[in-house]
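With one protein chain removed, the remaining protein chains of the complex are shown where they sit.
To keep things simple, chains are lettered A, B and C as they appear, and every chain counts its residues starting from 1.
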Amino acid sequence: MSETRSDVIPRAAAGGRATSAPIMGRAAEPTIFELSESGRSSYQLRTTGIPERSLADLIPGDHLRPEAPPLAEVSERDLVAHFTRLSARQFSVDLGAYPLGSCTMKYNPKVCDAVAGLAGLAQVHPGAPAHLVQGWLEILVDLEAALCEITGMAAATLQPAAGAAGELTGLLLMRAWHDANGEQRRRVIIPDSAHGTNPASVTLGGYEVTTVPSDERGCVDMAALRSVLDTDVAGIMLTNPNTLGLFEEDIAEVAEAVHEVGGLLYYDGANLNAILGVVRPGDMGFDIVHMNLHKTFATPHGGGGPGAGPVAVSERLVDFLPGPKPARLDDESGDRFGWITPPRSIGRVHGWHGNALVLARALTYIEVHGADGLRRVAERAVLNANWIRRRLAGSFDVAYDRPCMHEVVFSASALRKDEGIKALDVAKRLLEEGFHSPTVYFPLIVDEALMIEPTETESPQTLEALADALERIVAEARSGDHSATEAPRTTPVRRVDEARAARTLVPTFDARGD
Amino acid sequence: MSETRSDVIPRAAAGGRATSAPIMGRAAEPTIFELSESGRSSYQLRTTGIPERSLADLIPGDHLRPEAPPLAEVSERDLVAHFTRLSARQFSVDLGAYPLGSCTMKYNPKVCDAVAGLAGLAQVHPGAPAHLVQGWLEILVDLEAALCEITGMAAATLQPAAGAAGELTGLLLMRAWHDANGEQRRRVIIPDSAHGTNPASVTLGGYEVTTVPSDERGCVDMAALRSVLDTDVAGIMLTNPNTLGLFEEDIAEVAEAVHEVGGLLYYDGANLNAILGVVRPGDMGFDIVHMNLHKTFATPHGGGGPGAGPVAVSERLVDFLPGPKPARLDDESGDRFGWITPPRSIGRVHGWHGNALVLARALTYIEVHGADGLRRVAERAVLNANWIRRRLAGSFDVAYDRPCMHEVVFSASALRKDEGIKALDVAKRLLEEGFHSPTVYFPLIVDEALMIEPTETESPQTLEALADALERIVAEARSGDHSATEAPRTTPVRRVDEARAARTLVPTFDARGD
Amino acid sequence: MADYLPHTDAEVATMLEFLGLASTEQLFAVVPEALKVQAGLELAAGQSEPDVFARMESLAEQNLARADRMVCFAGGGAYDHEVPSVVRALGGRSEFMTAYTPYQPEVAQGVLQAVFEFQTMAARLAGLPVANASLYDGASALVEGVNLGVAASGRPTVWVSGGVHPHQRAVLATFAKGTGHELVEVPLEDGVTRWPSDGGQPGVIVAAYPNYLGCLEDLGAVRALADQHGAIMVVAADPVSAGIVRSAGDWGADVVVGEGQAFGTPLGFGGPYLGLFACTLAQVRRLPGRLVGETVDTEGTRAYVTTLRAREQDIRREKATSNVCTNQTLMAVVAAIQLGWLGTRGLAEVARRCALGAHYCHDALVALDGVEPLTPGASFVREFAIRTPIPARTASERLAEEGFLAGLVLADLTGEGGDGSVSADGAEHGLLVAVTERRTRTQIDAFVGALDKAVR
Partner (left out) sequence: MADYLPHTDAEVATMLEFLGLASTEQLFAVVPEALKVQAGLELAAGQSEPDVFARMESLAEQNLARADRMVCFAGGGAYDHEVPSVVRALGGRSEFMTAYTPYQPEVAQGVLQAVFEFQTMAARLAGLPVANASLYDGASALVEGVNLGVAASGRPTVWVSGGVHPHQRAVLATFAKGTGHELVEVPLEDGVTRWPSDGGQPGVIVAAYPNYLGCLEDLGAVRALADQHGAIMVVAADPVSAGIVRSAGDWGADVVVGEGQAFGTPLGFGGPYLGLFACTLAQVRRLPGRLVGETVDTEGTRAYVTTLRAREQDIRREKATSNVCTNQTLMAVVAAIQLGWLGTRGLAEVARRCALGAHYCHDALVALDGVEPLTPGASFVREFAIRTPIPARTASERLAEEGFLAGLVLADLTGEGGDGSVSADGAEHGLLVAVTERRTRTQIDAFVGALDKAVR
């Protein structure tokens, strides 16, 4: 063979070889930098007819870089193959159930993508004058109104780009409120079950975190709460249903107690999907509410974002909302919609108007469902979670033995104690059964937590199969087969060495040792 | 566990379970009928406001069916998951190299999809009057002109929906020509290397096939050809380069000989990509040319179609072309484009105007490449094929030991004789190496044929990897490792039992035994 | 200079060197010099993608007959049905778009299974046990159906109802010149076929259901006629109407063909569309085109594969049942997705809404002064023909100015003189109006109002 061997032996990797596509094999996919070959290219730009000039005539030499920044040089064919293969190495809701508790991985209607793709929405410059963007303003105004009705609040800002951004916005609203009242409060109360973004946001809001424990029913411990409440408390952040999937029944009492010391109530809306059309944060006594549109209103998560985290507030906080805000104008003669800035606005929290295309998706979702459909969403989400809870009660401990809302937290601690099979092993083993893993080790207060949120878009058949799979995993472990510790065995890569990644940090291709 | 067991045990399969997605597992995907659950649905229709009436008032009872025809009843979520998983079980050019000889699986630029998706093209009714479809007519007229220039012909019909339809159209043109000359010829000559559609089309064209053998150089045997040429011969169908990837050098002589007896020359353009801008069928002496736009001009194959098979003809056949035909009008005042029917048209060969959206893609491809780019396509296609040919000359016998054009035919007959490893085994084994298999057992005249068409869009690195893989397979077999007969082992299903499929025909879900 | 070629100049040089060639030109040494293109093709030089795309966009803008901008009452074999985003998203997945014919079933289960599901759905709608993997369009399916019928009956005489779409009859006539089939066109009377009581012995009888004028024909009579002559009964059936009317198979057809565009494929100026083909088990070995069957792999796992390949051209060559190779697989996959989306109730509901809308529109139109039904007394589902007091072409032009794609002018389909389906007067004054489930009452009322004005 060697005599016919060419010396074309390539530096670059073979872009047309598909051993990394799971339909073909289990090899690693080369990086785009390894596929790169100097001199190759994909880009094509339009003909402009603009006269050529030397860059050196336009830009002073000390600013010009001597060489183009190195990226990768690949053909369009290899670009397509590379990213198509990468996509084939990625699980997604569109492939199957994704019962990640707290994250709400439901089916996202494709019509929302089509809306977000309309040129009349996607091609609009955010700095254009209001009279040229009346359609967009109407969408934003309508969405604000719908979100206020859903949450029982008076007005909202659509600027925050995700839940955590909404939290921080809410805390700054809290601060502005107290400032306006001439009060300097220093603490914000958070239950120990809270999502990590809550305490992190509190810090960025300039407050100190006071943690209150959960009681044996998984809810805020009222006595403990009362013991930390005083006039130094700016407010409390709650999720309801909380991150254990449990409804805080004493919410009215909590609200009263917090309000009594002059504090405000903040609602972390990550779990709003459980109560759509059933009960509203405003009616529970909350003053500030953020919503994760990417969870409740099914705008796809995009592998970790984008999201949108609008914040709605009660009447007394309306004047503090970020601005400028889209608004319906009374002015009969001119534009129907324009921008206003609330009189005591805390200012901008986003470079423009928020994640507008995500907002348009959410409005579409809301309008298709309507009042009736949103209520059904909550009903089915809660029905599915309770079904799973009951069905798996014999296999895992439920962290709290009471009906749940839209998600349920199990504990694998007995399994760990008896068989050495951890929540993580169960999670990895479940991948082999064709399901994404539940959330593990959250909330932190449950030992070996496995948090399942089936969501309303999964069918009873899927729930049954999921429950069967989990039962099978437990039974297998209990029968002495501990191979779950080696799972997953059917995925493109086996269990990934996270410790090594942190120990020997390789955050870019250029940091690679070899 | 059983005491908590519900009786929800579903009849339908679990739509959210992804064991069949290759990223998760290797299970079979249930059919949509198995995912179906009575009462479930996806469809949403617009509100029309049209008054309700009973169907029985509108349509006589003997026409009405008592029950809706059973399809499947699935949620949109399950629909998406099902077809997304099916897509994950499908190899495609976008995943990797697809060196199927004769089929020309090159990279298809995404811009062509975007063009075909333009509402101003995709949403146009084919029966609309000409003045409302001037853009479409211009596209078709421009494409016809470009195809004529590329092939060296005078005019073309864009109606045929694929290559085979083009062939039959061409044969009917041949017939119409002879008819017009008052001649009744009965035979069409085809080389033994021809694609199966050629003889099949000849039969449907009402002719008898006369096969001429190839000579030892893989080309039409001139002596044999002359021996069958007489005035009963309506014409000859040739592919050039032929299906062995070889250029018929004697083409001028062939043309002269056929023309001498009053026959016409038909060019099967499936291999046109090899000669773009290099040599034209018209200049070689052909009278009729079909093109497979889905091969040469990169309109994606769609898993087996759609394609488009325009037929171009020389001056003397112009009047016979199918009609109506889009045409530029001289009429200065009115529309710029309209429809004309050639005076002696053979009639329609398509329900409308051909596969219009495929035609628009092809024009886009042609305009991006231009004269210079199309020539480069041919150059690189031929360069790649010859490189592979030379590189693998030590591993397989080349069927014909001379430079090839855009594809090369190897023979695994030695491997079969020595090691029992057939072309089919090599093909299946190659899947494990991350490449789609070449065409096997075609052309029929080569024993254990392996026909590789790398196409111009694969890089030298990919060719090298492909060649390495094939060398490895041969070396493995030669070393006594015959496990290729068990290949493929990394694909969603293992080798498929084709015999059983034919023996126990199950052409629909309803024909299933179980 | 634009292309999609990966090779760098250095790579081309190295490859040529490996081949012992001094230049690219030498790759074509085998091509006789005299035949070569000398000065390059007379085509414009390559333009960049965005430039070409801009031109295509501007051409697209010049098409006014867009169903998204004009209100579409045009049908005649191509219909403006709902295609939801979900069907477009799934059908557009590149694995389906950029695959070839599933020659290696181990890596083509996606397309194979989707086609198997399509075949099942197509067969159920046809009311027959087998359907193939698609043909080019309704016209090509009809041609293949007739070819099968002639082969099965052994007799080349084909009686074709004048209710078969004129374009399909035209295509049939074109191809009959090759096959030598003798086509006998049987005229309509009041919109339905007047079958001859005697004369000749057809091997094949072809009817349409509903026919192209929208009228439901008596297929029972066709079956009886076929039985009488020992002929194969071929029906060109509308698969959407099959949501509410009896399937052609149920009426006794041996072969059911049809146009499947309505199932998720855009109007697209006439293509690519989807040829539907179903037949009885008795004819399965004469089936044209591809067929997917279920089987197992070596480990017993359920799998799909193209089967009965011995019918096909690549194996049987001149003796094949058909010359079709490339077909319309992607459209078949899309149809499976669209029918999956519609589901049992959805298809029936679409057909029902078409019928409601069409009758609502029909009744309002024929109530107009001077407007008459062209086929009085005939039953219809989604489409019907009216007679306008002025030439239909004029009416259509005026309606276009009001934003309506009025329907199809019969003369455009049959020629000015009419044919076995309509008279010369019917052709000139006939307008074929289709109403799909996408048409609202507001649109129909506006259309009727506009037509009223247009015909004065």
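Rule of thumb we're sticking to: a contact is a pair of C-beta atoms (placed from the backbone, for glycine too) under 8 Å apart; a residue touches a chain by one contact, two chains touch by 3 or more.
Small disclaimer: the values here were computed from a predicted structure and weren't measured.
When the omitted chain is restored, the residue from A:114, A:228 or A:257 that touches it is A:114.
Here one chain is not drawn; of A:180, A:204 or A:223, the residue touching it is A:204. In the full complex, the hidden chain is touched by chain B at residues 6-8, 15, 23-24, 37-40, 44-47, 75-78, 80, 84, 109-111, 113-114.
The chain not displayed touches chain C at residues 49-50, 53, 82, 84-85, 89, 93-94, 438.
Just so we're on the same page, only the chains that are shown with their structure count from here on.
Taking the mean of C-alpha positions as each chain's centre, the chain lying farthest from the centre of chain C is A.
In whole angstrom, the spacing between the mean C-alpha positions of chain A and chain B is 44.
Inter-chain centre distance (chain B to chain C, centres taken as mean C-alpha positions): 19 Å.
For chain C, residues that reach two or more other chains under the stated contact definition are 2, 4-6, 11, 14-15, 18, 47-49, 84, 86, 89, 94, 107.
Shared contact sites, meaning residues of chain B that touch two or more other chains, fall at 26-27, 40, 44, 76, 80, 84, 88-92, 94-95, 107, 109, 368, 387, 390-391, 431, 457-460, 491-492.
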